[in-house]
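Just one protein chain is left out here, and the rest sit where they should.
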Amino acid sequence: MTIRIGVIGTGAIGADHARRINQTLTGGKVVAVTDVNREQAEAVVDRLQLDAKVYDNGHDLIAAADVDAVLVTSWGPTHEEFVVAAIKAGKYVFCEKPLATTAQGCFNIVEAEQAAGKRLVQVGFMRPYDSGYRQLKACIDAGDIGEPLMIHAAHRNPTVPERYITEMAIHDTLIHELDVFRWLLNDDYKSAQVIFPRKTRYTHSQLADPQIVLLETVKGTRIDVEVFVNCQYGYDIQCSVVGEEGIANLPEPQSLLMRKGAKLSNEILMDWKDRFIAAYDVELQDFLDGCNAGQMRGASSWDGLAAAVAADACVKAQQTGQIEAIEMPPRPAFYA
Amino acid sequence: MTIRIGVIGTGAIGADHARRINQTLTGGKVVAVTDVNREQAEAVVDRLQLDAKVYDNGHDLIAAADVDAVLVTSWGPTHEEFVVAAIKAGKYVFCEKPLATTAQGCFNIVEAEQAAGKRLVQVGFMRPYDSGYRQLKACIDAGDIGEPLMIHAAHRNPTVPERYITEMAIHDTLIHELDVFRWLLNDDYKSAQVIFPRKTRYTHSQLADPQIVLLETVKGTRIDVEVFVNCQYGYDIQCSVVGEEGIANLPEPQSLLMRKGAKLSNEILMDWKDRFIAAYDVELQDFLDGCNAGQMRGASSWDGLAAAVAADACVKAQQTGQIEAIEMPPRPAFYA
Amino acid sequence: MTIRIGVIGTGAIGADHARRINQTLTGGKVVAVTDVNREQAEAVVDRLQLDAKVYDNGHDLIAAADVDAVLVTSWGPTHEEFVVAAIKAGKYVFCEKPLATTAQGCFNIVEAEQAAGKRLVQVGFMRPYDSGYRQLKACIDAGDIGEPLMIHAAHRNPTVPERYITEMAIHDTLIHELDVFRWLLNDDYKSAQVIFPRKTRYTHSQLADPQIVLLETVKGTRIDVEVFVNCQYGYDIQCSVVGEEGIANLPEPQSLLMRKGAKLSNEILMDWKDRFIAAYDVELQDFLDGCNAGQMRGASSWDGLAAAVAADACVKAQQTGQIEAIEMPPRPAFYA
Partner (left out) sequence: MTIRIGVIGTGAIGADHARRINQTLTGGKVVAVTDVNREQAEAVVDRLQLDAKVYDNGHDLIAAADVDAVLVTSWGPTHEEFVVAAIKAGKYVFCEKPLATTAQGCFNIVEAEQAAGKRLVQVGFMRPYDSGYRQLKACIDAGDIGEPLMIHAAHRNPTVPERYITEMAIHDTLIHELDVFRWLLNDDYKSAQVIFPRKTRYTHSQLADPQIVLLETVKGTRIDVEVFVNCQYGYDIQCSVVGEEGIANLPEPQSLLMRKGAKLSNEILMDWKDRFIAAYDVELQDFLDGCNAGQMRGASSWDGLAAAVAADACVKAQQTGQIEAIEMPPRPAFYA
């Protein structure tokens, strides 16, 4: 069966997902779009040659009888409203991160979904769909390194613009690690601490860069993540899981091994968009397959909530310099 | 437009391509199948839930009005017959390697295609669709290593069965290198020589293993390929292009870097089927896209002929121990 | 000139240094030995065919007119006494770590040396003599990575015996990092914190293993060191220096790159004694050269004190779970 998709928000990511569904993936078809900027929505329909109706607003789109599932790729502050509406309409909904801009917003979605009696939401965390992270998880789950005791990780960008301030290191950058480590470890967070090394000369006055975030999980695994967003040299995601019997490292992106100019080298990516590009395809295909199978499989709204709660604690830890507790409500059986 | 595909030969590779077309790729649909073993064809239709008619033979399938394009995945000796028939019917045809079992057979196809006045054939050489080889070609074409002067390559399998004899090292194994190097270098072969090191204890009486094949191109680039099909340790494809200013190496398949048991290691694949698995998808998608665009893009029947002519010279070189010329007719403008 | 050496303590390390001086290095000769176990001292003289007198005790050896310089390789608690005696006798002294078992003991040595008016002491920290660390320091000093902002490090052993308890992770293991990072960074420590991940199943009740030690330097560089002494897989020393413009990693020990058994691998050492074996030669040669040049060059007694003060703070941090200050007295011009 072909899932008929409505897209709310046709900016860069929304348009890209629409292209994916119609040109690359199988089992789905974009039949409806909307955007606060109607002309942009029309332009996307035109450019991608979509056989899709342009709606005035997200609510009309959600209500449309020929829309089976909804993509929420609008501005972050609108996510909660549209996701809840889709849930109430009984439609599957894929929501780009953040699920909501506050933990309370995420919690409202979790409540709405439980009230609906069925998991309808997939949150757009794409790292669990990256082939490297999947190999890493398979290795851990197989017990190849014994029980994981520590993770050493890094999230580095070459540069960020002036508007990127200290707490965005958590909400815009670390958020991916906050999601993917829970998934890797089958574990939840217990506390967070943030350490500020001396600043790089390449940062600006509103941004403490780099930062080191220390996380403790319920099982006692300790995680350190270096967040360094003006590292100059590349977009570089490192993840090393130290287990009782060995260590597994996230693979580097595939590249030619070169001998040239007195260097034996592999290329490091400079643009984050290239790093997980294949994962977006796998992620959205999984959503379409989930719709077809009647069962969501990716990050749940509970996962979205967990990331939001952890992120809030990290921001607090940035401000206090203390070890801050990360307190989640008990996980409902619904999300087991 | 959805290309309606007929599949001639529903063995392992034929069934796999059918699955690909219907479940993974876009723009195509299997509507017809046939096999010398009709029951097998029916079983594949059933297993993959194809909405496809089972034909008595390849010619009826080719003639069917609702078949837009044909996949020839039958037994090698039948390829020439079906490919020529498809050409005569004016239908696009994807033919698994070998295009024909003799150079003359390939030549007959080339002639038929020129008579038809339009390129209709894509040969199933998948390596040019591998992301690693594509990076390598992009690097060469960009001039990053200067003009290529040499290629050092290896094609290794853990083991082969008893029925694999000396000349199969050329027709079954080296054939992929014979295709991919022409494409990498934009060049043609001029001569071949084969060297036999002492045999590994792991081979049998009918197989000289390993072998080293030396190729010279028209531009003077020299290629050495180690073919070692009982190397025990893994399925390992190596390709190092030495240019005037540097060397580019085909990337290793992506895998976790492990620290365990006194070893810092990456996994080496043992099964050839895992090595280029992603390339098959890209290859067949390119065929479907080519059908839709009305223009074949992958390996042409001329490329199939070139590989066959080179392979014949290599087999002769195995037998004579001499340097054997590789003589291609002039390339028609049709295949420019 | 040949420096005439007296060795106090002829256990494993003392005998090894004696062998080094007489058989491998240049510019020195062992002429005197002593040990609490006189028979052992005699056995070493015999085994190494030393032309050396066996003394009843360290003080007699230090006082001997034909002894130009002293090696203190006796039991740790005796170091302070012999080093101070050698200083008072105006003789160069190489003292294996620890310089003294307490910070106060180190301070007493520092005072004695200043009173003597000349640097006479080299402490046996060998890592600054390792070719890898030297490359790393040269890279930092040349500004190749910009200012160093962070160090991520690990010190891992396959296993430790039952008598190794939690605080030995600092005094016996981390002590090398405490020395080498000051040298690498030309910096001093400001604070320490210790984090305890969940224990590996391979440790015992008296040892919290692994541990993560967090250090802050005066310049604000942040260091995290994983100390994991039952890691099973190898003796593995990692050091990654993150600078403003790039990252430099301590080289892995040189080993064959192997393709075997489905693995592309390098060997990891299992025995710590193999890791810095070449550095011991360089270190002791530097001591001999320093004696000949009349100027000590290696780790000074001030460096020994600094490591001791930092170690004490780390042990306190293990106990309190808090961030503990590392407070050094102002550095005298004598040690500039």
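Should a chain be cited, it is by its letter among A, B and C, assigned in written order, with residues numbered from 1 in that chain.
In this text, a residue touches a chain if its C-beta (ideal position, glycine included) is under 8 Å from a C-beta of that chain, and two chains touch if they have at least 3 such contacts.
Everything quoted here is computed from the prediction, not taken from an experiment.
> Just to confirm, in the complete assembly, which displayed chains does the hidden chain contact?
Hidden chain, whole complex, touched shown chains: A, B, C.
> Which residue among B:Asp141, B:Glu162, B:Glu245 or B:Asp271 touches the omitted chain?
Selected residue, touching the omitted chain: B:Glu245.
> Pick from A:Ile13, A:Met270 or A:Met328: which residue touches the chain that isn't shown?
Hidden-chain contact among the options goes to A:Met270.
> In the full complex, which bits of chain C touch the chain not displayed? Write them out.
Touch set of chain C with respect to the missing chain: 23-26, 131-132, 135-136, 139, 144-145, 245-251, 253-261.
> So that we can see where the missing chain sits, which residues of chain A does it touch?
Per the touch rule, chain A residues meeting the hidden chain are 233-234, 236, 252, 259-270.
> Which positions on chain B touch the chain that was left off?
Residues 146-147, 149-150, 152, 195-198, 200-202, 210, 212, 214, 219-222, 224, 226, 228, 231-233, 242, 244-247 of chain B touch the chain that is not shown.
Here, only the chains that are shown with their structure count from here on.
> Quick check on chain B against chain C: do more than half of the interface residue numbers occur in both copies, making it same, or fewer, making it different?
Same: most residue numbers at the chain B-chain C interface appear in both copies.
> Quick one: most central chain, C-alpha centroids?
Nearest to the common C-alpha centre lies chain A.
> Give me the rotation angle that lays the C-alpha atoms of chain A onto its copy chain C, rounded to the nearest 5 degrees.
To map chain A onto chain C, rotate by about 180 degrees.
> So the centre of each chain is just the mean of its C-alpha atoms; given that, what is the distance between chain A and chain B in Å?
The mean C-alpha positions of chain A and chain B differ by 39 Å.
> What whole-number Å value describes the gap between the mean CA coordinates of chain A and chain C?
So the centroids are 45 Å from each other.
> Taking the mean of the CA coordinates per chain, how far is chain B from chain C in Å?
From the centre of chain B to the centre of chain C is 59 Å.
> Chain B: which residues touch two or more other chains?
259-261, in rising order.
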